[in-house]
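With one protein chain withheld, the remaining protein chains of the complex are depicted in position.
Right after this comes chain A.
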Amino acid sequence: MERKPPPFPDSEEQEAHSEKAEEESGDDDDDDDDDGGEDIFTGNDLFSEEGSYPGVQEPSVDNQHASNGLRSDDDEQDLFAEARVELSLDRSSTKGIREVTRSSPSAPDISYKSSTSKMSFEKPEEEESNDKFELNIAVTHPEKVGDGMNAYMVYKVSTQTTLPMFKSRAFSVRRRFSDFLGLFEKLSEKHAQNGYIVPLPPEKSVVGMTKVKVGKEDTSSTEFVEKRRAALERYLHRVVSHQNLLQDPDVREFLEKDELPRAVSTQTLSGAGFLKMINKASDAVNKMTIKMNESDNWFEEKLQEVENEEQQLRKLHAVVDALVNHRKDLCGNTAVFAKSMAMLGNSEDNTALSRALSQLAEVEDKMEQLHQEQASNDFFIFAELLADYVRLLGGVRNCFDQRIKTWQRWQDAQSTLQKKREVEAKLLWANKPDKLQQAKDEITEWEAKVTQYERDFERICATVRKEVLRFEKEKSNDFKVHIIKYLESLLVSQQRLIKYWEAFLPEAKAIS
């Protein structure tokens, strides 16, 4: 490859973190090389097979850049180039706290592969004895199984890890979309109520899938499949970056087990469906006009921030979407114009001018390609990032709502207890010893519940705080990384543009 954009300066990213990170990163740096990926994969059959990609858009003229959206042969080696997660387990802690550093994407390939998210954070309080473990996940090779309306896409989920909790170091399974949704459902059932922010999977899309099922081999269904594949990959990255979720056996099973029972209940359930439920629930909560005695304004402020941000991101996403569409238009119009210019060049009878016009047509053709790729970048790097976060912020809101629900449960228990005590008092006064015992039992039961629920509430408060901070860090990094990647793509675009016009200029000057 002639021109590599400068790789992400790892040191910069990690500077933001405490010394802990820097200590550890001594080991990381080796793995962060461009070659890092290759060590693991040479000779590994899993990753050397060719993908069966549906009809691809024509490969780009420049060999430097992979074709739109789908990994080219060059990338087989670097399948995990952007998927590295480095984990260090602190065995001493039961919570499995660890420091996770994700190495920056070192692949020279700068097209909009969406799987990069760099996260780095650490637990400020704990000193950890850290062993470096790696966990790379990639979602690749979308394949259509079956046909007609019963067809579905299957994705290859490849994991490569040094974590001891997995049975082997490298393995892959085939999963379909509903499996991902099933995973989400299980995780949120278990963890959402404790105040964890469970990452959301991509949305179900009847339109998109129908096209694929029907077998339309056009660019829109190719795009749809690629969009989904990238989103599923990002989803898994987020899941495994979350320390608690990674420990969940369901996650392990998802990555490892050959055959998963079909997640039937997800047929109507999806990230969006779940969100709708959440929104309904939170509306219900709000309608109950819960005036929580906020001992801590932090939660109220944060929630407000989250809601504001969600609104802004939605707006931004809409505008970026518009940009994507306009660029696509520009692309189409440029192609048409290029042809027109070529025709004009043909009819021009001055030879030098004729040639120059043909050259211009070629330049415009190349511009069209540039626009095309830029539009993809706009979409895959920028727009999808925003879409993800709009959804994720919904998840964050849910987390806050769970906290309120927990508080409510505690309050309810307290009032129930109060009522039981009143009953007891009445019984004492009325002197009914047999019922009294029952009342006393009930009181004990409810006292325990109150204590339990209070503790639950305190726990969820702490969890929510922690989660929000973790989320914010992740989001901050995610945005930085993606936007920088996007800017890099713009930079490369400009450089290519310069190349094309510089080649054209002498032709124009040669007209006489």
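Methods note: contacts are C-beta pairs under 8 Å (C-beta built on N, C-alpha and C of every residue); 3 or more make two chains touch, one makes a residue touch a chain; residues count from 1.
In this text, contacts and distances are computed from a predicted model.
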- [ ] Would you kindly match the missing chain to its UniProt protein name, picking from "Small ribosomal subunit protein mS29", "Iron-sulfur cluster assembly protein", "PX domain-containing protein" or "Aminotransferase class V domain-containing protein"?
- [x] "PX domain-containing protein"
Open item on the list: Tell me which of A:Thr210, A:Gln247, A:Gln312 or A:Gln452 is the one touching the absent chain.
Closed with: A:Gln312
Task: Which of A:Val145, A:Met165, A:Val336 or A:Ala425 contacts the chain that the document leaves out - done: A:Val336
TODO: Name every residue on chain A in touch with the hidden partner chain.
DONE: 16, 305, 308-309, 312-313, 315-316, 319-320, 322-323, 326-327, 329-330, 333-334, 336-337, 340-341, 343-344, 346-350, 352-353, 356-357, 360, 472, 475-476, 479-480, 483-484, 487-488, 490-491, 494-495, 497-498, 501-502, 504-505, 508-509, 511-512
